[in-house]
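Only one structure is covered here, and it is reproduced in the block below.
One protein chain omitted, others in place.
Labels A and B are assigned to the chains in the order they are written; within every chain, residues are numbered from 1.
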Amino acid sequence: MKSKEGVVEKLEKHKIYWGSAIFIAVSLAGTAVAEDTGIGETVIQLAYSLDTFYFLMSGALVMWMAAGFTMLESGLVRAKNTVEILTKNVALYAIACIMYMIVGYNIMYGDGVNGLIPGFSFFLGADNTVDEVLKSGGDTYYSNMSDFFFQVVFVATAMSIVSGAVAERMKLWSFLLFAVVMTGLIYPVQGYWKWGGGFLDGLGFLDFAGSGVVHLCGASAALAGVILLGARRGKYIKGRIKAIPGSNLPLATLGTFILWLGWFGFNGGSELKISNIEEANAVAMIFVNTNTAAAGGLVAALLLARAWFGKADLTMALNGALAGLVAITAEPLTPSPLLATIVGAIGGLIVVVAIIFIDKAKIDDPVGALSVHGVVGIWGLLAVAFTHPEGSVVAQLIGVVAIFSWCFATSFIVWLVIKSVIGVRVSEEEEMEGVDVAECGLAAYPEFTKD
Amino acid sequence: MKSKEGVVEKLEKHKIYWGSAIFIAVSLAGTAVAEDTGIGETVIQLAYSLDTFYFLMSGALVMWMAAGFTMLESGLVRAKNTVEILTKNVALYAIACIMYMIVGYNIMYGDGVNGLIPGFSFFLGADNTVDEVLKSGGDTYYSNMSDFFFQVVFVATAMSIVSGAVAERMKLWSFLLFAVVMTGLIYPVQGYWKWGGGFLDGLGFLDFAGSGVVHLCGASAALAGVILLGARRGKYIKGRIKAIPGSNLPLATLGTFILWLGWFGFNGGSELKISNIEEANAVAMIFVNTNTAAAGGLVAALLLARAWFGKADLTMALNGALAGLVAITAEPLTPSPLLATIVGAIGGLIVVVAIIFIDKAKIDDPVGALSVHGVVGIWGLLAVAFTHPEGSVVAQLIGVVAIFSWCFATSFIVWLVIKSVIGVRVSEEEEMEGVDVAECGLAAYPEFTKD
Partner (left out) sequence: MKSKEGVVEKLEKHKIYWGSAIFIAVSLAGTAVAEDTGIGETVIQLAYSLDTFYFLMSGALVMWMAAGFTMLESGLVRAKNTVEILTKNVALYAIACIMYMIVGYNIMYGDGVNGLIPGFSFFLGADNTVDEVLKSGGDTYYSNMSDFFFQVVFVATAMSIVSGAVAERMKLWSFLLFAVVMTGLIYPVQGYWKWGGGFLDGLGFLDFAGSGVVHLCGASAALAGVILLGARRGKYIKGRIKAIPGSNLPLATLGTFILWLGWFGFNGGSELKISNIEEANAVAMIFVNTNTAAAGGLVAALLLARAWFGKADLTMALNGALAGLVAITAEPLTPSPLLATIVGAIGGLIVVVAIIFIDKAKIDDPVGALSVHGVVGIWGLLAVAFTHPEGSVVAQLIGVVAIFSWCFATSFIVWLVIKSVIGVRVSEEEEMEGVDVAECGLAAYPEFTKD
């Protein structure tokens, strides 16, 4: 998603400042048709409606990604920890929606104090009036509420990334408390730096739909939590790494498909406009590139896993697809479909290596979220330097460092405070028994499991 | 969804009767441009296409809710009764589509005899011709077939509510027979009273997208069935209430997410128009309020369950989200997002209390449908009196009484007739063994269950 400045610049660059075009057209018409701007205004209204509808459909697709993360994570944990991960996921989505409405959106998109420090106010303002839109000649081209809807599902996505990495051992209420701070403050501040027009945007850091602002942000917060939490019991014993298989791989596969589908809204909607030829072409290109990057990531991860482990590893294939999606998210518009496939495929290779490496480093990430969203998020940001004419390795690196530092440090502090007050990890007994019974009083599959 | 009268009134009130605006614009333009209405007509065509497309996408989202109910219900019943609930759900959707096409749609939206008695005719009429649309100056602004599609998925939703409440003990074919009458007659008649312009609409009863017409209607029919059926064997023994846990909570969670997503079409599409600035803003506001009401309901139910039972009860959280959605459905447009969150949160509190209370009353509702759609449906209707400037407690109460009385009484009679002819309850042996084998000859999970 581009900052508002970015949109204006791009439109000016292309000399098709659409609103102005209408305005000029209407003005010229006015000369001949004597103060009749009726059709011109109706056309502005129609374009506003189409862009708003496009925003809402895109947002709905991104909302659906919450279900994707939920299915993915619940398929990759053990049966005894499934209800808790389900509960965390539905609750974090709800918390994200409420916190972002109360304060997060205003922090991210309000008037900042300066490029580093955002503003602060509560609740949502009024939507555009008809007069405002018509007077803007089409510069104001979609409903503010549709913008909020599109933005709020993004913060939920960032938070969803965290839940997988800390699965099977973190206390539910500690996690939800963290979600309040993450979605109300941590995410919005760094979002302001880029998409709210803050210092990262000023530096030329490019992040179209959020390889950094969403995915690296979520992964950085997750890493802080994972470090404080430690590994699941039985994961690393006497230097040996024990594989803990997921309990329901069809669910994990379904989750991946949901995420893939939702990503068309995530990247496609981040063009922010569809109502003229150039913008429509751009959105279409983004759909194609998003799809093919995922395909590239999947095939690359599947082949590498086959070569490395001798098996067609489904979980690696799924993570490969997600890696392709994360990788292309920083710039899904400028590459050709072939280049997008390659960017995604490199993401797919990286994610396999990262998962193995992070596991060897005894950083226990049950679903591979740190690799998919963190390591590949960085790859996606760096790839922009090679796929976008204005991409700069330096600016991209500054963005990576800024987002990681902010999200990791603040998250670490918040987790630490929570740990010292109510604790972050369930007891050994609860972990052995499964967190479902301890935290939720329910079993996910009471008739299936063999205990 | 507003009745056609309602739409007109609203537009007149706002002095932006869009169709007329175009018409005037075209007329004025005509003065100068000499009988050239080409662009004006093209704009009318475009707006018609956008509104039709918006209707179709909304309808597709509501159709998806059928999958949501199916997953929710199949996750909340025992494994041995899963195939039957799946079969009921897919079959009721199909029956609803056919019956509503044959006769239901005409009952609901045809010319009625009077405000109480609807008309009666068969099959669908022709769609608007190009001439009709252009001559209307944009007053006829979407395809009749898209309207039918949007409406038909609503009746399926109402019927889906019933299947959950009577699960695990009702005969499959008795249920499907009831579905024929419910979707062909019972639902359409009370739908006519409000959305077809009947007496409830005349009285000022407000029900934007169907907290009453859809959700209370379905729950009232379900209650009649539940009373006639009695509780599942083993549910209430010697005054004690036995909890019967659902067999697959990831499915139930998936179902809730599907319903949440589909509700954007359910409420968002019920604005009926998106093609000008005011309507686009309205649809966007509805998306935001629908989402945040669900979030409020989920958080409130989760917290109340935690305080009451000491656990983070996932099924209560899911029902809380659904309660928030049902609560906001009667009026998702006029409240601010904060107020919508509160309306949803109150729904979430109510649903927890209602589920416990209804269970204590020994009314056996395996999925909580009576609470979510019935009790909270009433709350949603009453809340309109406080969130809509023209809401009236009296009119809302009349609506509640009328819809409940009609749906409960007619359903009770129909169930009674079915009971006397072919019976409504499976035999004791079949219930013990599970209805899947008896009714469907299949097991849902033949390799997983422990028997």
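Details
The rule is simple: a contact is a pair of C-beta atoms (placed from the backbone, for glycine too) under 8 Å apart; a residue touches a chain by one contact, two chains touch by 3 or more.
For clarity, every value in this text was computed on a predicted model and none was experimentally measured.
Touching the missing chain, out of B:Val155, B:Leu172, B:Ala300 or B:Leu349, is residue B:Leu172. Touching the chain that is not shown, out of B:Val133, B:Leu177, B:Leu203 or B:Val351: B:Val133 (per the contact rule at the top). Of A:Leu116, A:Leu338, A:Val393 or A:Ala409, it is A:Leu338 that touches the chain left out of the display. If you put the hidden chain back, the residue from B:Ala67, B:Leu322 or B:Val367 that touches it is B:Ala67.
Contact with the chain not shown here comes from a single listed residue; of A:Ser74, A:Asn248 or A:Thr387, that residue is A:Asn248.
Seen from chain B, the chain kept out of the figure touches residues 32-34, 36, 38-39, 41-43, 45-46, 48-50, 52-53, 55-57, 59-60, 63-64, 66-67, 70-71, 74-75, 82-84, 86-87, 89-91, 93-95, 97-98, 101-102, 123-124, 127-128, 130, 133-134, 142-146, 148-149, 152, 172-173, 248, 251, 254, 439-448, 450. Chain A meets the missing chain through residues 16, 21-22, 24-26, 28-29, 32-33, 39-40, 43, 46-47, 50, 54, 57, 61, 78-79, 245-250, 253-254, 256-258, 260-261, 264, 268, 274-281, 283-285, 287-288, 291-292, 294-296, 298-299, 302, 309-315, 317-318, 321, 336-338, 341, 445, 448-450.
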